[in-house]
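Note that one protein chain is taken out, while the other chains of the complex remain in position.
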Amino acid sequence: MRRPTDKLSHYDEAGRARMVDVSAKAETRREAVAEAFVELSKAVLKALSKNPKGNPLEVARIAGIQAAKQTAALIPMCHPLALSFVDVEAMVAAGGVRLRATAATTAATGVEMEAMVAASVAALTVYDMTKALDKGIRIRDVALLRKSGGKSGSIGGSASHKAPPRGCWLTGGIPPKSPIIFKKSMLGLDLIWIRSGLSLDLVETVEG
Amino acid sequence: MRRPTDKLSHYDEAGRARMVDVSAKAETRREAVAEAFVELSKAVLKALSKNPKGNPLEVARIAGIQAAKQTAALIPMCHPLALSFVDVEAMVAAGGVRLRATAATTAATGVEMEAMVAASVAALTVYDMTKALDKGIRIRDVALLRKSGGKSGSIGGSASHKAPPRGCWLTGGIPPKSPIIFKKSMLGLDLIWIRSGLSLDLVETVEG
Amino acid sequence: MRRPTDKLSHYDEAGRARMVDVSAKAETRREAVAEAFVELSKAVLKALSKNPKGNPLEVARIAGIQAAKQTAALIPMCHPLALSFVDVEAMVAAGGVRLRATAATTAATGVEMEAMVAASVAALTVYDMTKALDKGIRIRDVALLRKSGGKSGSIGGSASHKAPPRGCWLTGGIPPKSPIIFKKSMLGLDLIWIRSGLSLDLVETVEG
Amino acid sequence: MRRPTDKLSHYDEAGRARMVDVSAKAETRREAVAEAFVELSKAVLKALSKNPKGNPLEVARIAGIQAAKQTAALIPMCHPLALSFVDVEAMVAAGGVRLRATAATTAATGVEMEAMVAASVAALTVYDMTKALDKGIRIRDVALLRKSGGKSGSIGGSASHKAPPRGCWLTGGIPPKSPIIFKKSMLGLDLIWIRSGLSLDLVETVEG
Amino acid sequence: MRRPTDKLSHYDEAGRARMVDVSAKAETRREAVAEAFVELSKAVLKALSKNPKGNPLEVARIAGIQAAKQTAALIPMCHPLALSFVDVEAMVAAGGVRLRATAATTAATGVEMEAMVAASVAALTVYDMTKALDKGIRIRDVALLRKSGGKSGSIGGSASHKAPPRGCWLTGGIPPKSPIIFKKSMLGLDLIWIRSGLSLDLVETVEG
Partner (left out) sequence: MRRPTDKLSHYDEAGRARMVDVSAKAETRREAVAEAFVELSKAVLKALSKNPKGNPLEVARIAGIQAAKQTAALIPMCHPLALSFVDVEAMVAAGGVRLRATAATTAATGVEMEAMVAASVAALTVYDMTKALDKGIRIRDVALLRKSGGKSGSIGGSASHKAPPRGCWLTGGIPPKSPIIFKKSMLGLDLIWIRSGLSLDLVETVEG
């Protein structure tokens, strides 16, 4: 499905790093979705849900959205471009918090990096806001989930990479149209299996 | 060894996210080291080493250093502060590229996030420069390795978290004082074991 | 005249804040004009006009123009976009300084926020440069004056909101085509009434 | 109480705009509090409180905090400095939303502009998120409430400027130690009078 | 060939500085090339080439590329725009280091300033990295080499301005298609004359 080329991105024939010239690329809608996962202990996950007033993941979501707009300033070979859409969803999953970032443009270049940067910075913000509870917290699995538009067409998740565990969306419950396979309460947690992309994933809500 | 508190960082009594007031904190030298790992296939690792002119990891290093300075702009509850030192090292390891970021300050607040942001953005830059070769590339394990200075004193790697595999430093060979345990050639690769922090790690150089 | 919708901007069905996806919006010229007013005492207004060399409002104008370009970095749900025009005019009016900002784009989204940010930051700069004279200075009335282009068409000033007092343009005299109603000298000031938008406004020049 | 000087800030003897040299200023804790008020119709206020999931004012708070850190980049004559604290509170009041920003530093220069910028950008964000409902929304009264530290000592609200109407803190209820004077229900709203600084202020909660 | 107008750019009829409104300009590919030259002593040039691991000019190249994207934030009357290409080449020449920056866009405005900013910041970075060796280092000759696209068509180097001395490209040897006129070794240096644009230039490689 993937059509990898045989050389590094951003390198010319002489081996010098350089930005790709996209002047001649067609302008179509391009979208990319990336995910990051912050591994948290059960104690931290409980503290997250106990926070009485603000939603701690809201800060992470906004930080991710804002970071997507700074992608070209952060990643040297990225083109500055107009974005038509950026969103970050934050969800509590079995062993931590998952951040899913979507970026879209009608410009002549892809937006994988915008999605990757948004997911990463949202994850770093979750880390920042939980690090007082546990210094061992780590960010695992920042990866591109899918992209569409552009020359290479749509690319889905690779079978050779384990799909990360899914979780219910903390900020909006189960996504409206998720095909819930089954649901079961266990150890004080509501466990739900949904179909997500290619795989059957375990979804777990935090304790009430 | 770690002294976790029982509530989230950056939250006041009412549960509202907020920056910590550090006006009264002592100004001492504080340092933090974080790492990120970009998982790459052997094909991509070979392409990295074959690049004739520029060192592709140099772009990632500079991007990471520059990003550390943007930490307060990226992470909402981080304080803007003067940094006395930032560095990012990039190395090719067994299954990918490892980025190790160090940040230091004499200001009244820690620099964990500066190190985490530097490591993350350096990793995102490696991703950006290799993504044409393999869409399945992912960033694994962005984590704090150690920090020193400040109230909580030094914090090392937690035993409950597997130390990531080490690798020889691509941009500077084996670190000068690394206690090399043993070295062996296997499958066209030079494999080296060194002591790194608490653990014995496998170090692997890419093929010549 | 106004066609308000019945829900908040930037919120999806689930009540989550999000950027609007503008991929499918038509690209036409869109323009927006916003104003801010800095209330200043007569003493400060006199000091402004006595400054021998530089024009103190020039700093505010440039700050406003530069800020318009940072709108997407400042306002979380704003899209990063190319601007085809930004301008800020600064004028001394009856009780203070008025800042009028214009922003235009040919992109698929409106530029109200760019005009609002430019007017606000220009006003903040006037505040910064006069605050040593009077700590009671305040910014009053940052508001959208009009916008054109896009789905909702042109929107003028609402009758339900008092138009702010107008003033002659300090940096360019009376605007070329202003219908001056009458002019009169009083208390050492030149008072001028002009028609501005819907209302008859008092225009006052500072003393020579 | 105020000790205004007789010339503009940021101007040298020759009348040229310039940054003040603060090399010789003492480093003490300096704090400033500023407020902005976004005038909203009852319809918009109702829509704000009806938003089921996210707290729409949370986005404004984070935008204000992030903007405070960009003050020197936005306001030409402001010094870049380390901030030891920034916070923005957002509250629904009688006729709109009030944003109160606090900034603190231990550096050699005041932080009035940091507080003013935070309050302004938070207000602009509220405007951005409500503008689809009513184009006549305007930002009123961006002003410094108080500052402390530095040569000029503490400065409170001036009697010659009406204190803006207070409101109960949406994101944290009535501030813990507010001396509530009395409370009364009227027209479906809970009206509360509290002492805030120098004045007795009307506090009003939105309808349930 | 050049068609200079008779008034300053960015000024309206009233003499006020302002951004040009480019809403009605056609979108075609526009490209600009600019150069900067950092004058270095022979001692510094030797030190540059002796650096064992990293290529010191690589840091300058990346800094220049990143700065091009910040052009609108740095130069007040520049439009924020999407760039389709930016590159900076760094070469060691007879008396220093030459930086050549190329910028391209398909937007409605030229990219001269993007190329000029990239060349300048790359030169400033070379200065920063060599200044410990010689405080007398200076940047000479930041100039536009050529531009194409847009209303005024292509513009080449003016005969009335001396072309700066050329040098061999450090990061990629002699440019592939350079018509080498002749080559000669002198004083331990390889001297090469090539045709560059309108003039015959001395090219000099540093000692091995």
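As written, the chain order gives the labels A, B, C, D and E, with residue 1 at the start of each chain.
The rule is simple: contacts are C-beta pairs under 8 Å (C-beta built on N, C-alpha and C of every residue); 3 or more make two chains touch, one makes a residue touch a chain.
These numbers come from a predicted model, not from an experiment.
The chain omitted from view is touched by exactly one of E:V22, E:A108 or E:I139, namely E:I139.
Touch with the chain that is not drawn comes from one residue among E:I62, E:V92 or E:A108, which is E:I62.
Listed for chain C, the residues touching the missing chain in the whole complex are 53-55, 58-59, 62-63, 66, 171-172. If you put the missing chain back, the residues of chain D touching it would be 14-23, 25, 72-73, 76-77, 79-82, 107-109. With the whole complex as reference, residues 2, 4-11, 14-17, 47-48, 51-54, 56, 58-59, 62-63, 66-67, 70, 73-78, 112-113, 116-117, 120-121, 123-125, 127-144, 155, 158, 160-161 of chain E touch the missing chain.
Criterion: only the chains that are shown with their structure count from here on.
The chain pair with the larger count of C-beta pairs in contact, out of B-E and B-D, is B-D. If you average the Cα atoms of chain A and of chain E, the two centres end up 38 Å apart.
Within chain D, the positions touching two or more other chains are listed as 53-54, 58-59, 62-63, 66, 70, 171-172.
The touch graph of these protein chains has some other shape, matching none of line, ring, star or complete.
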